[in-house]
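The other protein chains are all here in position, but one chain of the complex has been omitted.
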Amino acid sequence: MVSLSFAPIYFDYNATTPVDERVLEAMLPYFSTRYGNASSRHEYGRVALAALEKAREQVASAVGAHPTEVIFTSGGSEANNLFLKGAGASFRGAAAGNKAETVVIGATEHLCVLNAARQLRGQGWRLAQLPVDGGGRIRPADVEAAAREKPRRWSVMLANNETGVIQDIASLAATVQAVGPDCGWFHTDAVQALGKIPINFRALNAAGVHALTISAHKAYGPKGAAALIMDKRLDLMTQIAGGGQERGLRSGTENIAAIVGFGAACELAVSRLKARAKAQTVLRTRLEIRLGEMGATVFGMGVPRLPNTCFFAFPSVDGETLVGKLDRSGFAIASGSACSSAKSAPSHVLLAMGVPDELARCAARVSMGEKTKPAEIEGFLLALQETATKLSRFAANTRL
Amino acid sequence: MSYSAKVIDHYENPRNVGSFDQNEENVGTGMVGAPACGDVMKLQIRVGKDGVIEDARFKTYGCGSAIASSSLVTEWVKGKTMEEALAIKNAEIAEELALPPVKIHCSILAEDAIKAAVADYRKKHGENN
Partner (left out) sequence: MNLPIYLDYSATTPVDPRVTEKMLPYLTTHFGNPASRSHSFGWTAEAAVEKAREQVAGLVGADPKEIVWTSGATESDNLAIKGAAHFYGATKGKHLITVKTEHKAVLDTMREMERQGFRVTYLDVRENGLVDLETFRAALTPDTCLASVMLVNNEIGVIQPIAEMGALCREKGVIFHVDAAQATGKVAIDLKALPVDLMSFSAHKTYGPKGIGALYARRKPRVRLQAEMHGGGHERGFRSGTLPTHQIVGMGEAFAMAGEGMSAENARIARLRDRLLAGISGIEATHVNGDLNARIPHNLNVSFAYVEGESLMMAIKDLAVSSGSACTSASLEPSYVLRALGRSDELAHSSIRFTLGRFTTEAEIDYAISLLREKVGKLRAMSPLWEMAQAGVDLNTVQWAAH
């Protein structure tokens, strides 16, 4: 292993994670000797198929689902698209010509849910967004009101990628169920939750959640593998047609190496969850106390959040500038979500929480990983203090 | 597709492969299936004066399960009367060979082959079936 002493400290684990050594070890044979196509009817194919099914069991077991409820996809975006558009298409077929049907999503969803839902709107669906309170949480009363409109599809994320704020999905889904049995299929994007907080699809399913998305690369697995966990009663229309893999719901040669890695990562997500959460909670508490002392605002403070995530802002210190300076000091943090960092607009998540545009532009995100060390947080705090002080002085001077 | 040990055994060491002269008086020949379906089974029985099947032969064009099913029934029919042979049901064949659901048709074909062979024999002997 190359020494990383020169490398910057990585605080962007919500964007992606390195592959764990044990995960890598599990994957390697599937590049070199166990390279068969899982559809092939010979020894190489059978070995690949067995690996695929073992991984399916590992993934299912990590989230309290049955292996037959796991549909592998190439990533979280694809899984979310498969639910929203697959569910949209299957419904459109059944009720062509009826009044516009409604899809409900949270106001702070990831762009792949937001844009897939917008795509449905382009096809004649009505798009309703659930507002959030100042802490980033959806109010049950808003869910109840939305359910009364008898929407067909819901997608509400379990944990937010920017703020780490956790929605009480079981309770929100139960609220929907309480309104009536015909209030639509409920999906939750749990990509950021895997390996950070427990996920139990059986319990969620009992409360009225019909599908959820998880992804390998946010939990020390490889990029290129994810899953839609779904109640088999759902009738989704395939979005990628072809050889009929994944029970016909997702065609294409299975990405065995990545899926094997996903399976291994899911095992770690369960076995290491408590240790990760405990260590990160200590570190984040320290971080946030100091941030408070330095005059920063922490978003979602006081509401349930992922233990590794801290989204904060120094008023009058531009977020992008702060992040850029910190990068030069050797700390890799994010100014927004990785997928949308091409844009310079303020975070839609913060705006939905009622954060003023000006403050939202100052936001920066630290997301820690299982190898994050206390010394790294201390080093970061020193660099942050220096940088933030300079930048706010500069900002104050500019205003004068 | 993974085959059971019994299918593999019959496939690799098929019993009673071959043919009798189908014009012989005491031979009944049954040919079932079609090449287009991927299975053709030929089952022949040689029947003694007492109505007991003395010997049997098969030739099969088909998958391993089809070959195993026909090999198995050649063993089973030997020493049985025709009535007893007709009582062999596809479910027994499928169970003996642990055929998966997609291969059940092979056992049905083997049952049909017995029926066809017996019918051919009886036709030769002017018996109504």
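Chains here go by letter, A and B, matching the order in which they are written, and residues are numbered from 1 within each.
Keep in mind that, in the parts below, a residue touches a chain if its C-beta (ideal position, glycine included) is under 8 Å from a C-beta of that chain, and two chains touch if they have at least 3 such contacts.
Keep in mind it's a predicted model, so treat the numbers as computed, not measured.
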Which displayed chains the hidden chain touches across the whole complex: A, B
Candidate in contact with the missing chain, chosen from A:Ala55, A:Leu291 or A:Ile333: A:Ile333
Residue among A:Gln119, A:Gln177, A:Thr297 or A:Thr389 that touches the chain left out of view: A:Gln119
Missing-partner contacts on subunit B, residue numbers: 1, 3, 11, 14, 17, 19, 31-42, 59-64, 66-67, 102, 105, 108-109, 112, 116
Interface residues of subunit A (partner: the chain not displayed): 1-2, 4, 7-8, 10, 12, 15-19, 21, 24, 27-28, 31-33, 35-37, 39-45, 73-78, 80-81, 110-112, 115-116, 118-119, 215, 217, 222-225, 239-245, 251-258, 320, 323-324, 327, 332-335, 337-342
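By our rule, only the chains that are shown with their structure count from here on.
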Centre-of-Cα separation between subunit B and subunit A, whole angstrom: 59
